[in-house]
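A single protein chain has been omitted from the complex, and every remaining protein chain is retained in its original position.
Order as written gives the chain letters A, B, C, D and E; numbering starts at 1 within each chain.
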Amino acid sequence: MIETVRLWAIVVLVAFGLFFTFVSAVGVIRLPDVYARAHTASQTDTLGAGLALAAVALALGWQSATIYTVLLLFFVFITNPTAAHAIARSAAESGIEPLTSDDLEEGERR
Amino acid sequence: MSYQDTYSESQVILTAVKIIAPFTLTYGLFMTFHGADTPGGSFQGGAIIGVTVLMLAFAFGIEPTREWLRNAVLVGLVAGGVAVFIGVGLAAMALGGNFLEYDRFFEVWGIRQKWGMEAIEIGGIALIVAGVVITLFFATAAGFTPTRTDGRGEDE
Amino acid sequence: MSAVAYTLVVFVLLTAVATALFRDVLSAIVVFGAYSLGMAILYTFLLAPDVAMTEAAIGAGVTTILLLLTIARTSRPSSDRIFERVNVPALVVCGAFLVVMLATVLPATEAVGDPEAIAWANPEVTGYYIENTYEDTGVQNAVTAVLAAYRGFDTFGEAVVVFAAGVATLLVLGREVFA
Amino acid sequence: MTEAALVPALLVVVPILAATIPLALGLKVDRNGWSVAAVVCTALFGATIYLAAVVYGVVGSGGRVVHALGGYPRQYGIELVADELSTLIALLVTGVAAAVLAYTRVGGPRGNTFYSGWLLLTGGLLGLTLTGDVFNMFVFLEIVGLGTYALIASGDGPESAVAALKYLILGTVGASIYLIGVGFLFMSTGTLNMIELSTAVPETAGYDHTLVRAAFAFVFVGFAIKVAQWPLHTWQPDAYQHAPDGVTPLIAALVSTVSAYALGRVLYTVFGPEFLAVTPYATEVIVAVGAVSVVAGSTLAVVQRDVKRMLAYSSVSQFGLIVAAYGLVTETALIGAIVHLVGHGLMKAGLFVAVGVVAVGYGARRVEEYAGLAGERPFQAGSIAVLLIALVGIPPSIGFIGKWYIAVGAIEAGAWIVAGVIFLSTMLTLAYAARLLETMYFTPASATDRAHAPAGVATDGGTPSRVTVGMLALVVGVAVTAVALGFAGGTFFELLDPFVEEVFADV
Amino acid sequence: MIELLASRYAYALMFVLLAIGLYMMIANENLVKKLIGVNLFQTAIFLFFVAVAYVEGGSSPVVPADPDPGAQLIASPLPHVIVLTAIVVGVALTAVGLALIVRIYAEYGTLREDTLREVRADD
Partner (left out) sequence: MTAELIDDIFLGAAALFVLLAIAMFYRAVAGPTTQDRLLAVNVLGTNTVVILALLAAGLDQPWFLDVALIYALLNFLMAVAVSKFTVDRGGVL
C-alpha cells in the first residue's frame, strides 16, 4: 500500500518536474528577448528541477543521499537566480535594449 | 595589470558568492579527505578548492584577492605538495622498499597502507592542484608585458 | 536503459558540431561548456563517477574560466558572420578519416558494456584489482586504490604535470613569482 | 633488492624534487637556479654511470635492472626498466643535460623558473627513457612536452611563443594519437605493461587482430609527429630556431631523440619484429616515411640561410634515417639506429652550442655571416667543422658508425632503396655542410656585411657579451668525443648485443 | 550497420568527435578555437576509455568490504584511472597553451593564424 503511494507520488512529481522543465524549455526557445528568457530560466526551471529532485529524494528514501538532494535543491535555488541576474546585468552592460511593446508592433524581430 | 580592477561586483553576486563559497570550500575539503571510500578524491577536491578562490576573485576583484594571497603561500602549496609526494615515496625507499611501497610503513611503523595513500593524496596532489589552479588564474589574469618596444599588444 | 545513452550521444554530437562551427570565440566557449555538461552525464551513465567529477570540476570550473580569462585578456574578433565558413578540404580529410575508422576499426571493437570484453573481464589485471583492492589497501574505492597504490607512479606523473603546468605558465608569461 | 635497483626511481624522482628548490629558494635568494641544476645534473650523470656499470656488467654480472614501483608485480603496477638500450639513452640524457649547463651559466636564460623547467624536462626525459609501461610513457611524453614548450617560450622574442604554440598543438595531438593506440592495445589485451603486452599481443589478440593493427598505426603516427617526420615535421624548424640558444642544444639533442627511442621501444618490445614481419605494409610504410623524411629534410636544409634552421631540417633527415632503420627489422640496422640516435644527439648538441657560442662571440646567425670565422675564432670554427664532418658520416666519427650499421642492415635486408637513400642523404648533408665550411674557411670576413652586434639571447635583460672558457671547452669536448666514439663501434655492438638478441629471439 | 552503431555507440561517437576535433584544428584560423579543438580531440579519447571500462548492469568501481568482491559486476577501475590522469594532463596543456596565446596576442595583437602569418612575414 505504502509502496503504491510512493510509486504514484514519484510518478506525479517526475511528471510535474518534466512539465515545468518543458515549459521553461518552451520559454527559452520562444520568448522574444534575453530578459524575458532569463526570467523563465530562473523561475520555471528552478521549480521543475525542485520537483524532480524531490522525486529522487523520495525514491532514495531516508539515506544520506537524501541530504544530498536537499543540498542540491538549496544550491540550485541560490545559484540559478544569481546566474540569471549576472546574465541580465551583462546584457544590460553590453547595451542590449529590452524589447518593448513598441517593438512588437513593428513585427516579429526576434 | 593594465586596467584598474577596483570595480566591485553587484550585491546579488557578492551575496551569492558569500553563501556558496564556504560550502564549496567545505565540499572540496570533504572530497579530498573522503576519497578513499566514495568516488572523488584529491584531484577533484583540490580543483574545487582552487576554484573557490577563483570565485572569490570574481566577487571581490582580482587585484585585492591577489594581494590577499601572498606569493609565498602559493609557492609553499605547490612546492610543498611535490615535496610531500616525493617525500612519502622516498621514505618507503629509505625503509628498504621501493618507491611508494606503502607496505613498508606497515611492516616497520605499523601504519596501515591506507594512510600512506591518504598522505600522497591529501598532502601531495590536493595541495599541488589547488596551488596550480590559483597560479594559472592569476598568471593568466596578469597577462604578458612585451619587452619589445614595438609590441602592438596594448590592449584596453 | 539505452534511450538515455542514445539521446546523450545526439546531444554531445550537436554541441560538438556547434563548437566547431561557431566563428565567434566567446560563443564557442559557451557552447563548449554545454559539451562538457553532456560529456559529464555520459561519463556518469557509463559508471565512471570519478571521471565525471573531474570533468565537472574542470569543465565548469577551470577550463572555462581560463578560456574566458584568455579572451578577456585578448580580443574578440568582431565579425558579421556567426558561423565559420566550412573548409571543404579539411572536411574531406576528416570525413575520410571518419569513414575509414568506422569501416575498419569499429566492427573490431567489442559491444559497449559487454561483460565478456577482454579489457573488462581480464582476470589478470582488472579482475585482480576488483578482487584484491580492499584486502591490499584497505580502501573501498577501487579507483583511488589503483590511482594511489597500484599505479601510484602515474599519479606521480600527473602531479608533476600539474606542477610543470604552473612552472611553464610562469616561464611563458615571463614571471618569477606565483601570484 | 639490490642498491642498483633503487637508482632508476631516484633518477626520475630526484630532478623533479630538485625542481621545487629553485622556486622555494627563490623567495629568499635570487639566481640560485643554475647552481641547483648543475649539482643535480652532475649527480644524475654520476648515478647513471653507476647504473650503466651495473647493467653492462662492469660491476657484478650485468643484465637489466628493474624497479617495481610500489612493490607490485608488473601486471598490476608499473616498472622502471634499465636495460642495455634505455641505460645508453639515459647516459646521453644526463650527460647532455649536465654539459649544456656549462653554456647557460653565462649565455642562457637565468631565471629560477627556467631552471625548474630544465630539471622537470630532465626528469621527464629520464622517466620516458626508463618506464616499462605504455600509459606511463604517455604521461612522461606529456611532461617532456610541457617542459619543452616552456623552455622554448622562455626566449624573449615573440616568435618563440608562436613556435611553442605550434609545437604544443602538434605535440599534444601526437601524444593523444599515441594514447588512442594505447587504448586499442588495452582493449584487445587488457594490460598495459610492455613485457606483458609483448606476450599478450600474439596470444590474447593475435597479430592479425584489427585493433592491434590499428593500435600500431596510431602509435606510429603519434610518434611520427613527436619525432618530426615529414610531413608532420613543421614544428621542429620553428621550435629549434626560435628557442633561446641555451635551450636549443638540449631539446635538439634530447627531446626528439628520446621520442625516437620510445618509438623503437614500442615497435620492438611491445609489437616485436615478428609483428612487423607478418603485418602487410608495416615495414614498407615505416621505411617509406623514413626515406621521404631523409630526402625532404636534407633538401630543405640545403636551401636554408639561417644556421639554426638549417640544422633543424638536418635533424628531420637524420631522424628519418633512424626511422627507416627501424623499418628494416634486422639486428644490424637496429643497432645502427640506436648508435645513430646517440651519435646524432651528441653531434647536434655540440653544433647548437657552437652556434650559440658563435652568436654570442661573433654575432653571426646566418650562413653568409659566418664568413671568416676560421680566421678569427679558430677553435669554434674547428669544432663546428669536425662536428659537421662527423654529421656527414666521414670516418672516424660516431656519425659514420651509425650510418655504416644502418647501411649494412639495409643491404642485409635487401632494401636497396634505403641504401640509396643513405647515400643520397650523405651527399645532401655534404652539400649543406660544405656550404658552411666553405663560408667559414674560404670566404673572407670583409666580403659580406655582417652585423657586429652580438645577438641578445638572455631572457632576463642581461645580454651575454663574452664567450666563457666553459662554453669553448664544451664545444671542443663534444667534437673530440664525437671523433673518439668513432673508434668505439665494436664496443657499441657488444653493449647492445644482449638487447638485440633478446628482441630477435623469436624470429 | 545500424545494429553495429547501436551496440557500439560510444566508440562511434568517439570517432566522430575525433574527426570534429581534427577538423577544428585544421580549419579554424583562430588560435583559441584550435586549442578548443585539441580539447575536444582529447575528450573523445577519454570517452573511449570510459566506454571500455563500462559493463552493462554493473555498478561504479566502489568495492564494498564484501567476502567475494570478484563475483560482482563492477566497472573496471583501471581505465578510469587512465582517464583521470589524462584529463589532468589535458588541462595542464590547455592552460599552458592559453598562456602562450595571451603572450602571442600581447606581442602581435592578433589571434588569427592568417593575420599572424602576415604580421610575421612583415617583421
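Note that contacts are C-beta pairs under 8 Å (C-beta built on N, C-alpha and C of every residue); 3 or more make two chains touch, one makes a residue touch a chain.
Not measured: the values here are computed from a predicted model.
Partners of the chain left out, restricted to shown chains and counted across the full complex, are A, B, C, E. Of C:37, C:93 or C:106, it is C:37 that touches the chain left out of the display. Where subunit B meets the missing chain, the touching residues are 3, 5, 7, 9, 13, 16-17, 20, 23-24, 27, 31, 38-40, 44, 48, 51, 54-55, 58-59, 156.
Residues of subunit E in touch with the missing chain: 59-60, 62. Contact residues of subunit C toward the unshown chain are 1, 3-4, 7-8, 10-11, 14-15, 18, 24, 26-27, 30-31, 33-34, 37-38, 40-41, 44-45, 47, 49, 52-53, 56-57, 60-61, 64-65, 68-69, 71-72, 75-76.
Quick note on the criterion: only the chains that are shown with their structure count from here on.
Shared contact partners of subunit A and subunit D comprise B.
When the C-beta contacts at B-E and at B-D are tallied, the pair with the greater total is B-D. Remark: subunit A and subunit C have CA centroids separated by 28 Å (rounded to whole angstrom). The centroid of the Cα atoms in subunit A and the matching centroid in subunit E are 30 Å apart. Centres computed as Cα averages put subunit C at a distance of 4 Å from subunit E. In subunit E, the residues that touch at least two other chains are 18, 52, 60, 62, 78-79, 82, 84-85, 88-89, 92-93, 95-96, 98-103, 105, 107-109. The set of subunit B residues touching two or more other chains comprises 37-39, 43, 71, 75, 78, 82, 86, 89, 99-100, 102, 129, 136, 139-140, 143-148, 151, 155. Interface note: chains touch in the pairs A-B, B-C, B-D, B-E, C-D, C-E, D-E. If you check the complex, the residues on subunit D that touch subunit C are 13, 16, 19-20, 23, 26, 69-70, 72, 75-78, 80, 111-114, 116-117, 120, 123-124, 127, 135-136, 139-140, 142-143, 146-147, 149-151, 153-154, 156, 161, 164, 184, 186-192, 196, 204-205, 209-211, 214, 459.
Looking at the complex, you find that subunit D touches subunit B at residues 1, 5-6, 9-10, 13, 16-17, 19-20, 23-24, 26-27, 67-71, 156, 158, 461. Residue ranges of subunit C in contact with subunit D, taken from their complex: 104-105, 107-110, 117-122, 124-126, 128-129, 149-154, 156-158, 160-161, 163-165, 167-168, 170-172, 174-178.
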